[in-house]
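For this view, one protein chain was removed and the others were kept in their places.
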Amino acid sequence: MIRNRWLLFPLLLALVLGLSYAVLSLPDQAAGLQKIAADKIEASGVSNPVTAVLLNFRGYDTLLETVVLLVALLGVWSLGGTDLRREIAPGPVLDTLARLLVPVLILVAAYLLWIGAHAPGGAFQAGAVLGAAGVLLLLAGWRPRAALMAWPVRLVIVAGPAVFMAMAALLYGLEGQLLEYPPAKAGTLILVLETVATVSIGATLAALFLGCRPPNKKEHS
Amino acid sequence: MSAEFQYALVGVGLFSLGLYALIVHAHLLRKILALNVMGTGVFLLLVALARRTGEAQPDSVPHAMVITGIVVAVSATALALTLMLKLSGATGRAELPDEEQE
Partner (left out) sequence: MIQMFVDIPWAIVLILLPLPLAGAIFCFLCPGMARIVGLATTFAVALAVAGLGWQIHDNGVYYHPVGGWGAPLGIDLYADGLSLLMLAATALVGLGVSVYSTGYFRDKDSARFWPLWLCLLAALNALFLSADIFNLYVTLELMGLAAVALAALPGGRDALSGAMRYLLATLLGSIAYLFGVALLYHRFGSVDIAVLASRVEPSPAVWAALGLISAGLLLKTALFPLHFWLPPAHASAPAPVSALLSALVVKASFYILLRLWLTIFGPLGTGVDLLFGLLGAAAVLWGSLQALRQTRLKLLIAYSTVAQIGYLFLAFPLGTVAGATAWGAAAYLALSHALAKAAMFLAAGNLLHFAGHDCITNLDRVVQRLPLTAGAFALAGVSIMGLPPSGGFIGKWLLLEAALVQGRWDLVAVVILGGLLAAGYIFKVLGYAFTQTDVAQDSKKVPASMEWAALLLASAAILLGFLAPSVLSLVDIGAPFGIMEVRP
């Protein structure tokens, strides 16, 4: 890695100038894919254009994204994780805050999930809020029981990509194209998918924060 | 210059600042943060220029791309931080060891 700062400055300056010139050369008005998306949005089953793109038009990207989360967790767990296992007694402020906020966060997540079909919101946003609730709990000293950490949490984490994939396969069988929703049922199917994804994403994010691998019955910790 | 292009240039600036920090700093946490800043710069560029549609409704495809990008960045950061913690546990310092060859 270059440590010579005086050589680096002019190079970076050239980079900034070049990129700025390229950006400024872009046309002032450009609709991009907006018009095409607006035309097809009724057929997509939701009225929020971002959710339509994420879950329907470019749903394949979202499927891969859930797998990315899974792989990151697999990586963290295979590294052995960090030892956050000691139970810390939280101070009174954190304790109360956690007790008050976590139910509220869960409600907000459910709301975001529901409203995502026609206003800003959706699976990832709700999942992030759930993940935050999990992080807050962990910071306040809560540790999941060992029995919870073996099978159940694994199933929940895997549920996101697994259900998404199953949906894709099912729709292929029914409609002839991968991830092609029948327009009448699209809204419901997307909601089902988003619900599973929200819980899965929240669990994965909290597990990433916890960092350590759940003890497997067969192996010694 | 309209607002969209101002934000886009800020995105370019963040990208370059992040690149500088990535190269110059030795501590791994700073490198990881630098990568995050670079990512944020690109996301800002994507979203800012999506407002150029000329109507009230911005282009939603870049918004979806940025959501995907954020999730990917979070996953990558989680892996990077765990790797950094393990490395500093193994070597005692949170920096990349100097290479013996080159």
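Order as written gives the chain letters A and B; numbering starts at 1 within each chain.
Here, contacts are C-beta pairs under 8 Å (C-beta built on N, C-alpha and C of every residue); 3 or more make two chains touch, one makes a residue touch a chain.
Predicted model, so just to flag it, every value in this text is computed and none were measured.
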Using the touch definition up top, pick the residue from A:Ala126, A:Ala168, A:Ala197 or A:Leu210 that touches the left-out chain.
-> A:Ala168
Pick from A:Ala98, A:Leu179 or A:Leu210: which residue touches the chain that isn't shown?
-> A:Leu179
What residues on chain B make contact with the chain left out of this view?
-> 15, 19, 22, 28, 31-32, 35, 38-39, 42, 45-46, 49-50, 52, 61-62, 65, 68-69, 72, 75-76, 79-80, 83-84, 86-87, 90-91, 96-97, 99, 101-102
Residues of chain A touching the missing chain are 18-19, 21-23, 25-27, 30-33, 36-37, 40, 56-61, 64-65, 67-68, 70-72, 74-75, 77-80, 151, 154-155, 158, 161-162, 165, 168-169, 172, 175, 177-181, 216, 218-219
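We take it that only the chains that are shown with their structure count from here on.
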If you average the Cα atoms of chain A and of chain B to get two centres, how far apart are those centres in Å?
-> 17
Listed in rising order, chain A residues that touch chain B in their complex are 1-3, 5, 8, 12, 15-16, 19-20, 23-24, 26-34, 37-38, 49-50, 52-54, 57-58, 61-62, 65, 68-69, 71-73, 75-76, 79-82, 122, 124, 201, 205, 208-209, 211
Contacting residues of chain B [partner chain A, same complex] | 1-2, 5, 8-9, 12-13, 15-16, 19-20, 23-24, 26, 45, 49-50, 52-55, 57-64, 67-68, 70-72, 74-76, 78-79, 82-83, 85-86
